[in-house]
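Some chains omitted; the rest stay in position.
First chain written, first letter: the chains are A and B, and each begins at residue 1.
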Amino acid sequence: MNHFTGLMAAPFTPFDAKGELRLETIPAYVEKMIADGLKGIFVCGSNGEGPNMMMEERMEVAKAFKDAVGSRIKVYVHVGHTSIRESQKLAAHAAEIGADAISSVAAFYFKPGSVKNLVDALAEIASAAPQLPFYYYNIPHLTGMNMDMTEVLKLGEKSIPNLKGIKYTAATIWEYQLCLNYAQGKYDILFGFDEMLLPALTVGAKGAIGSTYTFAAPLYLQVMKSFEKGDMEDARSKMFYLVEMVKILLKFPPIPAQKAIVKRLGIDLGPCRLPLSNLTKEDEQSLIKQLDDLGFFKKLETLPHAVNDKQKVAL
Amino acid sequence: MNHFTGLMAAPFTPFDAKGELRLETIPAYVEKMIADGLKGIFVCGSNGEGPNMMMEERMEVAKAFKDAVGSRIKVYVHVGHTSIRESQKLAAHAAEIGADAISSVAAFYFKPGSVKNLVDALAEIASAAPQLPFYYYNIPHLTGMNMDMTEVLKLGEKSIPNLKGIKYTAATIWEYQLCLNYAQGKYDILFGFDEMLLPALTVGAKGAIGSTYTFAAPLYLQVMKSFEKGDMEDARSKMFYLVEMVKILLKFPPIPAQKAIVKRLGIDLGPCRLPLSNLTKEDEQSLIKQLDDLGFFKKLETLPHAVNDKQKVAL
């Protein structure tokens, strides 16, 4: 069925100090992500501050990422917007630039009042790029929408010809397992809650999308490898290390905190745009120090033969 | 201090059966609202499905309403968007077309995490139309933002030179009263919870913005007149009639239900756009019948000399 396997990063969008796009940073960022063993990127989503950008900026950013990637890994474009018609424009543009798939959150100003209503809205969006696979982006803690995902698949199966799956960003792994198994695994259900990757693998996850994969993919890939080998003890302990890292991260506003980590790793993505709030100098230092105390950066640097090793992971 | 007094309607945006803008309906709609005694309109807000429209559509709609109005009553343009930069474009455009003021909700995808963060975001938006008064649009049940409005005024006073007030859409009248009295009434706090207009008048409201004013203004103006005359008994009983009307309305999805009422009054504004869901034929008939049973349309029609009478209301 040709589902996505491996890890997909949800990259941050680089801005300069004035909040203007800094597209020239994208190629190096992409090279790093490919070197880290990622199999795809998911652009202009929450992490990428899609909703903070203007329409033309979203298109430029998507194109810049796609251009930097070429055909080496997958590029998924998030097209969610309060206006379905704007979403359609973004979807059509994604097709034009050769993206591999599109994805969209539920409307989030007016909230769909039923699964039918949600699926009707998604169908309109998906129809604007009928040749591209479409993923519903389920992220209840940001959109406030808590719908039954198997119902979404059931209705979507009928009315969204290019429905390909769900980006599933929630802790409710049992529902995730239901989606994975819906119609004999027909749909590609990508797991989006990084700090629960190992539990998700247990129930059958093959692919995952996340923000921390933009800088910690080599460590997550080791979890996946240990899991695959059946070395649960090792997988668990490596997963726990990442959980500790996330725990530190979450003491700070998450998107700026992760940008600070990527900066520490050599790529300066600049600040976030309002209404996100940036880290103070002190917060940034505190974050980096706490991660240093955990040995995080050292561990990332000393992974032996990281790239080659990672490339071999084939889920 | 030149605050807005009287009623301002938040008109619906006319679409055709395919969901395309039908701007040609706007002039007649505007004439009706002016004839009904309204002193202003608030366009492209929640009611106007601002978030459901594309950028260029929002501009076209704002312009069409402004052109139809001329300078007869006030035109406020809602410029809220997930992207502050898009909001800025909408704000600049509002200035260009001669709008009297702009207003914006808080960001609603990423939610401001503090009053400071919110006010920083509002300041950026307001700065794009520095010559226009700016109103913060407080509507917690749609944005999920529950912040202390007196704090917003306190911080905004320092950093938003053109801050003019708040469109206050919440039932917490005591906080509304605090805002009205902030800095000796320096700010214009417009009340936005129609079914509580009378209680708001009691604590000092002089102006109000609402959706039901688009079709029931003559009745609300009678409440205001009775209140002004000190005939509380009459004001209360007239207010209660409107509360009963709203109670019926709220059995249905509110925006399509109100469009159906305006249609019954002679102006067909067409359906709503997804993700809003439209009324079925049966629902529409049931709504109209329930309002008929309440004598609503008859009452509206038989208000003696409605226009002249209303025009005299000077709050």
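Criterion: a contact is a pair of C-beta atoms (placed from the backbone, for glycine too) under 8 Å apart; a residue touches a chain by one contact, two chains touch by 3 or more.
Because the structure is a prediction, the values reported are computed rather than measured.
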Seminar exercise, completed: With 2 of the identical chains shown in place, the whole complex in this structure file contains a total number of copies equal to 4
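In this text, only the chains that are shown with their structure count from here on.
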Problem set entry | Copy-to-copy rotation for subunit A and subunit B - C-alpha atoms, rounded to a multiple of 5° | 180
Exercise. For subunit B, which residues count as touching subunit A in their complex?
Worked result: 46, 51-55, 57, 81-86, 89, 106-114, 117-118, 120-121, 124, 142, 144, 253, 273-277
